[in-house]
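One structure is given here, and the rest of the page talks about it.
The complex appears here minus one protein chain, its other protein chains still in place.
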Amino acid sequence: MGRFVVRRLLHAIPVLLATTFLIYALVFVLPGDPIQGLAGDRPVPPSVLAELHRRYHLDDPLVVQYAKYLGGLFTGDFGTTFRGQPVGDVIAQRWQVTVRLGLTAWFFEVVLGIALGVWAGLRKGRWADHLILGATTVVIAVPVYIVGYLAQLVLGVRLGWFPVSGGEAGWPAAYVLPGLVLASFGLAYVARLTRASLVENLRADYVRTADAKGLSRLRVVIGHTLRNSLIPVVTFLGVELGSLMAGAIVTEYIFNLPGIGQQVFQSIQLREGPTVVGITTALVLVFVLANLAVDLLYGLLDPRIRHD
Amino acid sequence: MTSPHPPGPTGDLLLPAADTDAPPQAPPASLSRDAWQQLRARPVVWACLAVIALIGLTAAAPGLFTALFTDDDGRCELARSKLGPTTGHPFGYDLQGCDYLAQVVRGSRPSLLAGVAVTAGALLVSVVLGLLAGFYGGWVDSLLSRATEVAFGLPFVLGATVILVAFPRHGLGAMTLVLVALGWSTMTRVMRSQVIAVKDADYVRAARMTGARPSRLMLRHVLPNAVTPVVVVAMLNVGNVISGEATLDFLGVGLQYPAVSWGLQLNTAQSYFLDHPHLLAFPALFLSATVLSFILLGDAVRDAYDPKLR
């Protein structure tokens, strides 16, 4: 087990390096001048431009810039935004919003997704099953921003149940609607996954045996089937936790939540290299760790799988 | 597509296999006829095909629909900006005062082109890379696996935005390349594991023992028997690609004027849809119906080819 973890972590290093370098190159190497960009239509005197280029290492060759950046990273320095704020601070602050949003969405996926899936699985072939299957298909197909706008229109504006956008109302009020929208895709997926897995397991011999013994259907499901059925669901939910954190750009965009996704989108447009690379590094790291956690959990849940 | 889910081929969008790590079973040769028999019997397949055919027709001949359903004169007048549906203009007008039906109809072409081109491109890349990685193993496999992880670990919207903002002069062609670059990883994994499974099959061993060259082994024996699952996965993926392309347009980093697309229309609609809901409704309807049709169709194909889940 220990060796497995170490091997996986070692594998993650080249992936992290390659990803950050790729992003770094794309943000930095192309023509254009972020300092002049910040100034917009204002003149920037050459002397000031030269100084700011020096300060943000913009004149160094790409590889040197990247090396300096990596050096800083090892000492915990994520670089500085062009407004002079440490990128680490920006990430720390924005992260709170994204984590809240991600966990809220994840909660919906776990609770609603599994509940709907179990319900549909137990009612296989009846109207509830058809309804859930149909609804989840539609949710999977409709782009998230359309789901988001419909939710804003109906639940936010017409019914007035939730703030339409912005994070000022705090958790949970401001996060329920975006959380649901962010969760919609995964929720539908979890429901279908749970249903499919449950239906398959209910056909297994041990269930028939339990049935034959006269155990109630519910006890059969809870006592025997659910644990086995949930293995693929847990796998998905684990990866999903990473994905949800990994920048809910679109959801934060339409709901105006000041999270990581919003920040990174803004920074890309501003060509603010250090921020983009800092956030991307953090996101990829989260993603890699989530995948690792899933693999480990998978081994615990399913005794047939052993990591050596 | 939700942002954290790359519209890369997830392969098992609607009815996922229980264990994604296990190599899919090689389908028997008679399966495709079998599958077609099964597909033909399902009404949903015909409904999806009808929707796709209709959208395809709008993409091929938008003028036909404009002439049939509107009094559009092709001019955009700001005085008519955002007006709702009226007789002669069933979809109303857009922000620029252009006939909205004409605009929405014209919006189908980039979506379909991207869907088909990206899927074909990603399929090609993943078949080649998956074949190489699976067949040769060793350092080729390690290298390609790391590359797959890089592409897989990069969130889709983030990666695409960085690339597209860096190269502002992009058209549909460049968008296709970006979507392929971000969408090949999962399909490559499917292909690779399939190749590994097939490589050790008896008939391949037999061929190897008769002294067949590696290239012949790969192309004549392994490829035909390993390619079906990845093609099925690719079909499932068309809807995702269309959705992903529209997302980038929606965020303002994708196609731009004079291109017309549903994503661009939704981008404009976002500021006005409360007071002018028709701006949101029509492109949303067309986009959703198209994506839904492709996903349901892909799902049906998958069901037909994967007897395990039947």
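Order as written gives the chain letters A and B; numbering starts at 1 within each chain.
The criterion applied here is as follows: a contact is a pair of C-beta atoms (placed from the backbone, for glycine too) under 8 Å apart; a residue touches a chain by one contact, two chains touch by 3 or more.
Going forward, contacts and distances are computed from a predicted model.
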Chain not present in the shown complex, as UniProt names it (candidates "Peptide ABC transporter DppA", "Cytochrome c550", "Nitrate reductase subunit beta" or "Aminomethyl-transferring glycine dehydrogenase subunit GcvPB"): "Peptide ABC transporter DppA"
Partner chains on view for the chain not depicted: A, B
Contacting the left-out chain in the complete assembly, out of B:Ala47, B:Leu219 or B:Leu274: B:Leu274
Omitted-chain contact residue, chosen from B:Thr70, B:Ser145 or B:Gln256: B:Gln256
Touch list for chain A against the chain that is not drawn: 30-34, 36-48, 50-52, 55, 83-85, 89, 93, 149, 152-153, 156-157, 160-169, 173, 253-256, 258, 262, 265-266, 269-271
Touch list for chain B against the chain that is not drawn: 75-79, 81-82, 95-98, 165, 168-169, 252-253, 256-258, 267-268, 270-271, 273-275
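Note that only the chains that are shown with their structure count from here on.
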Chain A-chain B separation of Cα centroids, rounded to whole Å: 22
Chain A - residues contacting chain B, complex: 11, 14-15, 18-19, 22-23, 26-27, 30, 137-138, 140-146, 149, 153, 157, 182, 184-186, 189, 192-193, 196-197, 200, 231-232, 235-236, 240, 243-251, 253-254, 261, 264-265, 268-269, 271, 276, 280, 283-284, 287-288
Residues of chain B touching chain A in the complex: 1-5, 13-16, 18-20, 146-147, 149-150, 153-155, 157-158, 161-163, 165-167, 239, 243, 246-247, 250-251, 266, 270, 273-274, 277, 280, 284, 287-288, 291-292, 295-296, 309
